[in-house]
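Before anything else, here's the structure in question.
Every protein chain of the complex appears in place save one, which is left out.
For subunit A:
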Amino acid sequence: MSTKKKADLKVIILGDYNVGKTSLICRYIDGTFRPKDPTVGAAFFLKQWGPHNVAVWDTAGDERYSGLSHFYCRGAGAAILAFDLNSSQTFESLWARFGSILEAANEDCLKVVVGTKMDLLDQSNRDITPEEGKKLARELNEHLDFKKMPHEPYFETSSLTNQNVDEVFQFIFQYCLPLSAEQKKKYGKGSVIDLIENSDEHKSTRRCC
């Protein structure tokens, strides 16, 4: 097994195809929003959080790749369950498809329910209410102590407008790998940079888009 790249935390993102998983990760990692092709298989990103390495696995929503799920779920400390706020079917899939897949993750895996494409949502005509989202998030995390969380593990985001995107990842990282205020200061804003950019040999080979 890898020593150099061994990460302190593994975060995976699951959800139906086209809900905006890759867009969410790329918005967070490079701060950009560009049209994305559907993911093929699973893609690996490495991020730094303070002194820690975090592995982020983006996965394809297409069902024919479900054979890989065992591989990326194993040892996951946190899972983002993404659905499109404008499609109740993608919300139902979180239950129907991904519940059993996640049994391979760590026992204390933090599950964060994330609604995407907030910018397209007509607030007066919602299919899924925030209460339903929160309810699912609570049910998925019954094993966890909510008092340790500053927030319920439910977010509504837009990768287009960058709404709530950083918050999702900060919430997960802070819960799984808590940094003291002092540490945060020390690593500053640069705590969330690509590891590969750090090695001087080859600069920023990772472009998300």
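Please note the rule applied: a contact is a pair of C-beta atoms (placed from the backbone, for glycine too) under 8 Å apart; a residue touches a chain by one contact, two chains touch by 3 or more; residues count from 1.
Following the convention adopted for this analysis, contacts and distances are computed from a predicted model.
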Undepicted complex member, UniProt protein name, chosen from "Superoxide dismutase", "Vacuolar fusion protein MON1 homolog", "NEDD8-activating enzyme E1 catalytic subunit" or "Phosphatidylinositol glycan anchor biosynthesis, class F": "Vacuolar fusion protein MON1 homolog"
Option touching the unshown chain, where A:Thr39, A:Ser93 or A:Thr116 are the choices: A:Thr39
Among A:Asp8, A:Asp62 or A:Asp127, the residue in touch with the chain that has been omitted: A:Asp62
Where the unshown chain meets subunit A, residue by residue: 1-2, 4-6, 17, 22, 26, 36-45, 58, 60, 62-71, 201-202, 204-209
